[in-house]
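Yeah, one chain of the complex is gone here, protein chain that is, but the others are all in their spots.
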Amino acid sequence: MPGIRPWKMAAGAAAISLLVAGCGGGDSDDASANSNTIVIGISEPEHLLPTNATDDSGSQVLSSLFYPLVEFNAQQEPVEVAAASITPDKANRVWTIKLKPGFTFHNGEPVTAQNYIDAWNYGAYGPNAQTGGYFFERIDGYADLNPLDPDKDGPQKPPAPKADTLSGLEKVNDLTFTVKLSAPFSSFKSVLGYSVFHPLPKAAFSKPGVIAEGFEDQIIGNGPFKLKGKWEHDNEVVVEKVSDFKGQVPKIDGITWKIYQDDQTQYADLVSGNVDVQMSIPIEALSKASADLGTRFQMSENSGFDFIGFPTYEKDFAKPEVRKAISMAINREEISDQIFLGSRVPAKSFVSPVVRGYRENICGEACEYNPKKAKDLYDKNGGPSEIKITYNVDGGHKAWVDATCNQIKASLGVNCTGSPEPKFSVLQQKARAHEPIGLIRLGWIMDYPLMENYLGPLYSTNGSSNHYGWSNSTFDQLIKQGSQAHTPQAAIKKWQQAEDILVQEMPVIPLRFMQNVYGYSEKVQNVQMDLFKKVDLYEIETIA
Amino acid sequence: MTDIKATMDALPGLDHRAPLLQIDDLHVEFRTRDGVAKAVNGASFWLSPGETLAILGESGCGKSVTAQAIMGILESPPGHITAGEIRYRGVDLLKLPEVQRRKVRANRIAMIFQDALSALNPVYTVGFQLAELFRVHRGMSRSDARNRAVDLLDQVKIPGARSRVNDYPHQFSGGMRQRVMIAMALALDPEVLIADEPTTALDVTVQAQIMGLLAELQRQRNMGLILITHDMGVVADVADRISVMYAGRVVEEAPVHDIYARPGHPYTRALLESIPRLDLKGRQLNVIRGLPPALTDIPRGCAFNPRCRYAKDPCRQDPAPPAYAIAPHRTARCHFFREVLGE
Amino acid sequence: MSDANLITVAEAPDVSGRSRSLAGDAWADLRRNKIFWISAVLVVVILLMAFVPSLFTSADPGACALSNKHKGPSGGAIFGYDFQGCDVFARTIYGTRASIEVGILSTLMAGLLGLIFGLSAGYFGGTTDAVLSRVTDIMLGVPFLLGAVVFSGRLSGSEDDGVWAVTLTLGVLTWTSAARVMRSSVIAVKSQDYVAAGRMLGASPGRLMFRHILPNSMASFIVVLTILLGTNIAAEATLSYLGVGLKGDAVSWGLQIAEAQDYARIAAHPLIWPSVFLAATVLAFIMLGDAIRDAFDPKLR
Partner (left out) sequence: MFRYIVRRLLQMILTFFGATFVVFALMFANQDDPIQALVGEKQASDSLRAALTERYHLDEGFLTQYWYYMKGLLTGDLGKSLTGRDISEMLADAWPVTIRLALLAVLIAAAIAVTTGVYAGIRRGGLFDNGTLLMTLLLLAMPIVVLAPLAQLVFAMELRWFPATTTKDATPYELLLPAIVLATTVIATQLRVTRTSVVENLRADYVRTARAKGLAPRRVTWVHVLRNSLIPVITLIGVDLGVLMSGAIVTEEVFNIPGVGFNLARGIRTEDGPLVVGFVSVLVIIFLVVNLAVDLLYAALDPRIRYE
């Protein structure tokens, strides 16, 4: 072989591979360039099967593909949409749901009561491991589908479920079914607004109780838009208008849900006009957002709530006075202004302003910034000399935790450090194991617009997100009484009494209420976002 | 080939009647962080066609530097030619632009290096390295150049040249490698061949073969050969004339037989006396006292004076001794050459 | 050649006539090298900043007030304030220590591991080489992120600032490149004549390895290590970005840079200053490494 050849061969091979690489990429279709369709940025949905899609992105995409039973009006009261009527019996225990006639799935199947029953049974059945399964827990028979693990995380496996369908669901006729709850609940209609309660067509099931292979990637709904092609994972989900939709008809012809991995990246595309709506603009971009977007940069309220939980099981934080003192050491307004640039609102209550029954500034003095009083109270009650706030780094909490710590340091003269954990699950696990991780950064977004959806999961003894171990039997009692009250008004009374206990006890420090911070391109108008962080797909329109 | 030689004659000032190669008062110094090392301090000699001139001296006396200066491959920096002339057929090579200088190399003046293994590029076949000359200088096609390479290997008597042309340097034995070097040097029919210690790295029998080959090829082509060596045995056999260098100067220049019979410089004398001889077997060998001087610090006057048994006051004073013409075609730079010759 | 006088004139090896030791030579060389002095002074200043930060600033790096957010330079804070309203100059000075500790220690660790693996693999060859090279391959196959998350997560105690965890993590994850370079240099050097000569003279394997092979294999190795020093100081920032870096109220250039990067469009100064210090440090160490290598490498003289 002549001396020079191998090297030339190598160079040639490299050049060829580059050429091949060059041929690999095609241009993305430019169909949306001047048509009546828009691009909305989302994250990769975890799932698109309604009972498994509990993340923001998944339920946002579902809102285009499905038509819900109820939606909420400006007063956060549920209003029938796909349902003709939803009526309880006297005891608020058996609810009768009548569907509007004439609706079909995208594959032409008519929407019937059975479609709801099948979908809900599938979602509630424990072995199907649907992340939204817990929404069905109020329905009679849920316990039989989800036997409890007798020894929690121990070696014993939970017994097999006794049933595979919810005994509380009963079909009356093709357009009517009843839901029997295991306990009376006057506000059940509000719960039905969540995306897990969407129906599934017969085509979804390969046999009863089994979802067909590949259905999720080509999901079929009953909504104003249908899937165009397949769900292209990590890339996009394209939907187009259903031609003869019976319900409210959107003004746009289609949506490309473009999947982003990072908010800052998405913002770069929003500014460059590659995406029409960004639903959450990252705080790092906020100070330039007005300049970049002008009036196309908007905020509106949503249900998010930031707070810090105390490890009330630790002696250092056992006294409510110490907890109040720390709360008073924090200047909420300054953090809202400087860190969040006004995109979050100081919180001085324990439930979000978006739910009925919210009372402004219920927390009173304990949530007012008063460093002098805070220090007196703190010193008098022997607060610890070291405070640690643990947070998960994957959620972008470092900036405000550090700022909060700096304020506590300055106000109380104690040392305060922010302690990062890589993931929320680690933080949660350490909290549950009562490891000494100090104060815990927490947050909550409601599933349905009721006070109870904050008070129950966050503060009651067995609350699913009570990670900090506070327990008060009077409080638990009041929550239960509220849920079983005959009217929503009566329920709110009880729940407000419960909130009063929180004010005295301060098991957590309310910090901020979140807002939708969104922006849109020059191509669209009438962009509105609701409490569930979703874009209103019926109002949005393109500018011709 | 002749037509190419003809275009080469376009060298400005080329005069076929002028001496083949003439070096005049060449000065080379190395400017390093440790100071200026004066490697060559006024070397002068000439070379005629068909003649073999041996340049003799210890390591560091400036032989190789002189050779590299003639070739124009002195590493610069740190090497600088500060004065002197190198005339090839009347053309001062030092004044030529680099592009023309490059055409002189290998075409008119070629060089053989001491260690053929490191002097050949390890990652190319010898065929490639030979053919490269024809391709670059003659613009030959790949296959023509290769055929010429095979011819050359044949000429230097490498067995199985046609297959060995595709071998890499490390696949040859030491002697064969040196033959490849010779082939490379002769490829473009140069008129001057500089061989820098061509046989030092080889064992004795191979040395003789290589020297024989060189002599044979020189005769065939009527080349001028400059043989750089510190081996007086080699010199005696093949050289016509000898230039002895010490500390960057030619201290004695003479036809080979004269020098062996009657050295005219104490250094030459000392070199000869340090050779063990059969007829003097049993006597103590005369070794030269001391070490050659540091080139950064050459003694005043005659550079050899600290080691010289003839040295007297004038030897320690500047200027250095001039080249005394002690016989026709014979010079020595020693104030006391008569005493030296007389002994 | 009738009289066969083939014995040659005695060769004198040392042209210059000096006869100092290698270290002496190197020092003589370094003393005259401007680059050496510049980088050495820089390194000394950096080390002073790392271990006696109070020499440079009297400000408290932990005293931050949001009201100063992104303010420009003023009286005490000559570099201005960062996003949290902290004094950028004070934080940059105090950040030196963690950055330098992480950088130097992790590079030393990677260097040591690389040296042991590379030298043994290259020197012994055969099965040893195969086994060690396979181990290196396996290590290279582990994604940096996974290794970082796992090692840092497991190594860090909950109380300390995480310097040791970060150091060990970076050391364990970065030695492979040093090992590979060392191995190939050793293989190249091993076949050189002087090693064969040493072996024939009966030098022990240890002597061969450390007196003959190692010094002659160091050039590329040192280059890789000096670069590693720079990347490791910077990698600390990446680990912090992933949430497995330094913890608590630790101050480091990496943390500063990672944090300021988000606001580069609004205020560049909190990003620029620690970056300048980081670049200057890396530059100083690389120049110092180059100068020392050049001084000790006889081939370059």
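All chains are identified by letter, namely A, B and C, in their written order; residue positions are counted from 1 within each chain.
In this text, a residue touches a chain if its C-beta (ideal position, glycine included) is under 8 Å from a C-beta of that chain, and two chains touch if they have at least 3 such contacts.
Note that this is a predicted model, so its numbers are computed, not measured.
K.L.:
Sort by label and list the shown chains the missing chain touches.
P.N.:
Answer for the hidden chain's contacts among shown chains: A, B, C.
K.L.:
For the chain left off this view, which of C:233, C:246, C:267 or C:288 is in contact with it?
P.N.:
Of the candidates C:233, C:246, C:267 or C:288, C:233 is in touch with the missing chain.
K.L.:
For the chain that's not shown, point to the residue among B:104, B:308 or B:340 touching it.
P.N.:
B:104
K.L.:
May I ask which residue of C:52, C:112 or C:130 touches the chain that does not appear here?
P.N.:
Touches the omitted chain: C:130.
K.L.:
Where does chain A touch the missing chain, residue by residue?
P.N.:
The missing chain touches chain A at positions 4, 6-7, 9-10, 14, 17-18, 21-22, 24-28, 44, 46-47, 54-55, 126-131, 133-134, 137, 145-149, 152, 155, 157-158, 161, 216, 233-236, 259-262, 264-266, 268-269, 271-272, 274, 394, 422-426, 428-429, 442-443, 457, 464-465.
K.L.:
Hey, which chain B residues sit against the chain that's not shown?
P.N.:
68, 71, 73, 102-107, 110-111, 113, 115, 118-125, 132-133, 136-137, 168, 170, 184
K.L.:
Pick out the residues on chain C that sit against the missing chain.
P.N.:
The missing chain touches chain C at positions 130, 134-135, 137-138, 140-147, 149-150, 153-154, 177, 180-181, 184, 219-220, 223-224, 227, 230-231, 233-235, 237-238, 241, 254, 257-258, 261-262, 264-265, 271, 275, 278-279, 281-283, 286, 299.
By definition in this document, only the chains that are shown with their structure count from here on.
K.L.:
Measuring between Cα centroids, what's the chain most distant from chain B?
P.N.:
A
K.L.:
Taking the mean of all protein CA atoms as the centre, name the chain whose own CA mean is closest to it.
P.N.:
Measuring from the global C-alpha mean, the nearest chain centre belongs to C.
K.L.:
From the mean C-alpha coordinate of chain B to that of chain C, what's the distance rounded to whole Å?
P.N.:
The computed centroid separation for chain B versus chain C comes out at 48 Å.
K.L.:
Starting from the mean Cα coordinates of chain A and chain B, work out the distance between those two points in Å.
P.N.:
Chain centroid spacing, chain A to chain B, equals 88 Å.
K.L.:
Residues of chain A that contact two or more other chains, please.
P.N.:
Touching at least two other chains: none.
K.L.:
Hey, what residues on chain B touch two or more of the other chains?
P.N.:
none
K.L.:
Looking at the complex, which residues from chain C come into contact with chain A?
P.N.:
Per the stated touch rule, the residues are 62, 64-67, 69, 83-85, 149, 153, 158, 242-244, 247-249, 259, 262-263, 265-266.
K.L.:
Please give the residue numbers of chain A that touch chain C in the complex, ascending.
P.N.:
For chain A paired with chain C, touching residues are 264, 284-285, 287-288, 331, 334-335, 338-339, 388, 392-394, 398-399, 402-403, 406-407, 409-410, 415, 417-423, 435-437.
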